[in-house]
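Below: one structure, written as structure tokens.
Only one protein chain is missing from this complex, and each of the others stays in its spot.
Entry: subunit A
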């Protein structure tokens, strides 16, 4: 065996040369791969042979891997040049380039030798070591270029060996003459030199035998090398193969891929090339940019649909591969071309139904061209997945938006790409509709829905307008369904029928969100309640939970816009009690608190979940809406209750906290922030100064972000008048025995009739102990003063019942379950009543319903969902 190796090694230079001739002779197409393969093999074998003779394998391995690390940079450089030359195929150019590199290299080698000589003189082994490394690299490159070893190198090597030995001897004799680094360098030099000497044993021997002849041979070789076109890059095999430990076959192909030259961009060899690219994919040393270029070129020459599809599939994947890091996003230009190619892919598949791209196919020979005619059922099935491309495109788009500064123009520019993306998604939807593949269709519809559900009508129609130019359109478009709501409705309906429950949930939430956005509060609320989502959302994935939170918040805003203050307050309450609004809406990352630290992974995951800026719900507006509705609910309530104990039970904690804080402040300046405005307005409302309150609330700037500002402001003014009246009555009732209705109506600028109506309501609900005197038009207050024992009796009665309730609660918890013994107690009917009330009072007690305990609500909403489905069908 070793004989064979040796032989191959001996004939090395000859075969190489002949190969070169072969290549340059222009017969690139057929011969190239074969030719490339052969020398590569022999080279590998040779070095393997030489390696087997080396005794010190460990250290040499190290060095070699170092060398191999160097390789790519060199190679890249040279490949680029050659790439040019390939295209130009002008010999003159080539020659010039080659010559200069070669000369340069020789010069460099000599220069290095000189520096080493200098180093020897001053005994600076560190410098020598460095220079030697450099020299080795150069020689490496030299041999990569398949040029014979320059005699100079051998000479240097020999002299080095001598001086090394001398130095070591000296070192032994004279102790402590060298410092530590120098000594170490010396030692490593010794090893290096020994290894190199072994490597080039043959040449060294040749040289030693006959230095003249060696030199002659070199110069003789240099001459023809000038004429010959650049040799295909044959990297030094030993390094690669040994360090990677790849099988021979694989290695061969990799080599060719790297060589680039071997790639032939013709229709015939497309599949082979494609396969090579495929195999190189994902490897450590693969240059992704180069792969993309190769594929692009392949695409240019591809003729048949089959070829085009195959190449496009590979090309799009390699574009996505380009960026390996999870955190950074795909460059925009790459993204755009990927988008374009996906479009093209869809067009091809749509235009010719005899080609199908599927995730599961039967095995087929990748190297053979296929036609519909040759397939058993007339359809060529190709392995691949368009839906995953679309998914990936969308994800990359989102990722880029997450990473771009939202306040710059770049962001806006990037947003413009949404239109083409939307077009691609819609086209793929049309494609899946055509080929009736339910599963990817549902996914792609979901993607489409996600692009439009939270957008105002104008934006949706802008996105939709891009569809008109497409040659295929999905079954549902804005043009066909007239309004965005019906568009979204029909998209959602399709998803409701899907098997995938996650998609159903998300579709439902998006649908609700859309309704809420369009001020359709009742529909949105009913859908949310009927979907039962509040019970199961805790087990959903984080993205869906975020969507749920967004939906709930949007519902609250919707209620606010519609003037349903109580509902708005109740809906927004939950999210504001957590004090993590931004985080829960995925609009900002977790704030580090001292007790819980996030690991970097968690933080990364959280960042990747953030919504792009243009999807954000303005939190300041949200807070304003919440605080204002809290104010309108809370202030009259505060006025109506007297005892401290009851006050503690008040509804909105966040609002109360702020109000207390504002109360404690000694000096209050003019309001600046939204909160300041609302706090001062609350105080004004408490004092009965509704006009001041109204002015303060209306001067909040953030309202301008809300659609229909004017009507919202008017609504608020009206609510403030009403609640002002209620607060006034609660606060000042003890100090009056009668109050004129007309005076009240004048003070609060409300019509007499609504004043009467409001007071009547308060009397009827027993909030106010008073009655109306019709003939004189006054409200008469019945103030009852209780004596001390009476008060105390009442207090103790309250406390006793509170105690009992506590006990019951404790027992409930202990026995586990609310339905347990409690039903047997006397207040059975009452409890039931409460439950039904809660269910019925959805309107004014949305909070209760939204909080949705597991019990009691079952049947209605189970049905409700069913009903939803009927409506939907």
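Keep in mind that, in the parts below, a contact is a pair of C-beta atoms (placed from the backbone, for glycine too) under 8 Å apart; a residue touches a chain by one contact, two chains touch by 3 or more; residues count from 1.
Definition applied: contacts and distances are computed from a predicted model.
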Name of the absent chain as recorded in UniProt (options "Rab proteins geranylgeranyltransferase", "Pyruvate dehydrogenase E1 component subunit alpha", "Protein YIPF" or "Eukaryotic translation initiation factor 3 subunit E"): "Eukaryotic translation initiation factor 3 subunit E"
Touching the absent chain when the full complex is considered, from A:292, A:401, A:508 or A:575: A:575
Among A:303, A:412, A:743 or A:804, the residue in touch with the chain that has been omitted: A:804
Contact set of subunit A toward the excluded chain (per top definition): 522, 530, 534, 537-538, 542, 545-546, 548-549, 552, 574-575, 577-578, 580, 583-584, 586, 590, 606, 753, 756-757, 760-761, 763-764, 769, 771-776, 780, 782, 784, 786, 790, 793-794, 797-798, 800-801, 804, 807-808, 811, 815-822, 824-827, 829, 833, 835-837, 839-844, 850-855, 859-860, 862-867, 869-870
